[in-house]
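Note that this complex is displayed minus one protein chain, with the remaining chains in position.
As written, the chains take the letters A and B, and residue 1 is the first residue of each chain.
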Amino acid sequence: MTRLVLDPKLDLSKVAALNKSLLAAKGDDLEIDAGQVTLLGALGLQVLIASAKTWRDSGQTLTISPRSEFFDEALELFGVTVDDLQSTEAV
Amino acid sequence: MSDPMAEIRASFFVECEELLESLQDALAAMGDGEYDGETINVVFRAVHSIKGGAGAFGLDALVAFAHRYETVMDAVRSGQVELSPDAVKMFFNAADYLQDHVRAAQEGDAAPEGADECLQELEVFMGMPMGAEAEEEVSDFQPMGLMLDLDIGELDVGETVPAKETVFTVDFTPHSALFVSGNEPLHLLRAIRGLGALMDVSLDIDRIPDLDALTAEQSYLHWKIRLAGDLREEDIREAFDFIEDVCDLGINREAGEEAPLFSSAGPDTTGQNPSRPADTQPEDSSVAPLTDSANTAPPKVMSSPANKPSATSGGAAGGQKSGSEPSPTVRVDLDRIDRLVNLVGELVINQAMLSQSVTESGFPPNSAVMTGLEAFMMLTRDIQDSVMMIRAQPAKPLFQRMGRIVREASAAVGKEVRLKVEGETTEVDKTVIERLSDPLTHMIRNSVDHGLEMPEQRRAAGKPSEGVITLSAQHRSGRVVIEVEDDGAGINRPKVLQKAIDKGLIAPDAQLSDTEIDNLLFLPGFSTADQVSALSGRGVGMDVVRSAIQSLGGRITIQSEPGKGSIFSISLPLTLAVLDGMVVSVSGETLVVPLNAILETQTLTGADLRKLGPNTNVIHVRGEFVPLYDLGAELGYRGAMETYEGCIVLLTAQENGQRNALIVDQIIEQRQVVIKGLQQAYGHIPGVAAATILGDGQIALILDPADLVQNATGYTRSDFSLAG
Partner (left out) sequence: MSLKVLAVDDSRTIRDMLKLALLDAGMELHVAEDGVHGLEVLEGLEPDAIISDINMPRLDGFGFIEAVRRQEQHRATPILVLTTESAPELKARARAAGASGWIVKPFDPPKLVKALHMVAG
């Protein structure tokens, strides 16, 4: 189980680094800490959705916990649920 | 605290003054042939900033004028039109009108007359489109608060009426460029939610590849947003205002309305783009919504958006001439400074009183009290200087105003005149600057009108047809000297003399020196022009100029050379508040003579005295004869003395070099005194500049030696003994 703590501000300037960290975490169950996130930008959201896909494909779990209020509000505004960003059921 | 907007408005007009000053500077540089980009930019920015601020206060006339000026200058800046000396002159004229416009806006007056004509002349001269078109632009620019570049104004009117429960479907596909521009869909969605309608957002998750195929900074996003509620399309569009060029946007109204409502909103408003593969979106598309033809763009166009901004870098930043570092400033109400000046004045008086009582208490010279007192005195003087420095301002704004006077005056009389300015950074007390404006204006007009010859006369005299007026300021031995010099014909002394005789101002047989003839110009009601011209026929003579200068504690003198020109010199005290003086007593009265007027003091012996006329005497000082004045008699304290043997004289000098000897009874001390004006109470008293309060609380008059001598009788005892 790998753990990854997200940057508070996930905007254009941070997504490339996040992308890299996620690629590096591939192949293992992953728990993402979104407790300090104050801004989840659309590009950040995109990377997280892409990761969920990858993790699902490889049959490993990816969970996001804890999540900040800002994080949840962003998901709601973006019209997605947290399940879209997680891989909870190992295939 | 008062109304913040009123305060900002007041500070706007202060800023306008500064901007107008830099405008004048830059135009002057252009006048000298500097047509470089930064100089043009300074002009542009100054006008532009005035326009920007004026708009904030709804000063429409000023905005309109500044806009047209700026438009012409912008054409110059972009190289569409070229500058020439004539063009610069017209820009100068227009700048004068801009200043008038600012004044009018400040006072709430009507727009200045002739401003539009002047501007139109400039526009025509520069080959610009006519004013009407420009004005149209202004109205386009003005009323908008936030830019809504939406084209929706052309929609049918029914659309602007809020409709109940309208349902809109919005297709929103951000390009990668949207993120590069610092925009964020999250904030946008929040703003849309803020519109108050029911919102249902869904993201097309299937478009997003898995992690291996994903490029982090590329957008694969597509949203469908349904909005239901009491809202108008404009409200939605407004939310997308900033990003319409970096996204695909389709807004459709549901509920059986005829389908695409927004023919003007761009080629792709139907929301059909979801059919397009996500990765074919041209990443560097900075143009508005994609057309179908854009689909043929090669897939995987990956010009890194992050590099894009640098493509245009350098141009704007690199061309700038780096200006001088702005030094931090604080703006202070003048009343506060004046209060400080007054307090320091009181401090000086107080310190003098303290010194006196300490001295009288008989402390030894090196005692702690005495050395402490000395330090205190030095400190007081430093404080005084520093406070005076706050009030000091460069003469530049004053001189710039004179530039305008020259332009107007020369145009009025058909002379070619160039104003040369020297020493404009010389600092002068603010009050002095303000009160110099009128007299200086008159002197400049005078020089244009009377001093300089008409072009043909100048050519006939072998001079260039363009006359030069030089306005200069400098510090000279504790005073400020401001000179107006022209290279004209000089004072026509025979004519002046004749005129004075004709007017009965002097006796027909009077024998006057050149300087005395020149000084006739200062007699009330004197006018040298044969006909009263448009300029000087205003009932203001040089006599008014002189009394204005005198009321500032200053003096005015003339030097003139036939055929070469004239110099009018104004000499002013550096400050109106404090002066170094010599305290003397005459017939039991205590008087103060300004130290800078005194060359030396001397005790008379019979050998120094020479009789000149029946009632006048001179003294012989190092090979020169200097007229002798008996202060006690001149001021009416007593009659002339029996003998001057052993008397003390103060040798004084005037700006024009003339020396005089003043007889006093005793020299008391030399010290700084605070000037307390008398004129508000008594008007101008010949020979007296002001009064002061001495250390012992006694009031003493401060003399103006030059003025005193001018009005003196020169009466010194006729029958005293010349023996010795």
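The rule is short, and it goes like this: contacts are C-beta pairs under 8 Å (C-beta built on N, C-alpha and C of every residue); 3 or more make two chains touch, one makes a residue touch a chain.
Worth saying up front: this structure is predicted, and the values here are computed from it rather than measured.
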From B:79, B:182, B:362 or B:504, the answer for touching the chain not displayed is B:182
Filtering A:11, A:33 or A:84 for touch with the omitted chain leaves A:11
Per the touch rule stated above, chain A touches the missing chain via residues 11-13, 39, 41
The missing chain sits against chain B at residues 4-5, 7-8, 11-12, 15, 41-42, 44-45, 48-49, 51-53, 55-58, 140-141, 144-147, 149, 179-184, 186-188, 190-191, 239, 241-242, 245-246, 286, 306, 308-313, 315-318, 320, 322-323, 326
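Just so we're on the same page, only the chains that are shown with their structure count from here on.
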Between chain A and chain B, the Cα-mean centres are separated in Å by 60
Counting only contacts in the complex, chain B reaches chain A at residues 174, 179-180, 182, 184-186, 189-190, 193, 200-203, 205, 208-214, 216-217, 219-221, 223, 225
Residue set of chain A touching chain B in the complex reads 11-12, 15-16, 18-19, 22-23, 26, 39-43, 45-47, 49-51, 53-54, 57, 74, 77-80, 84
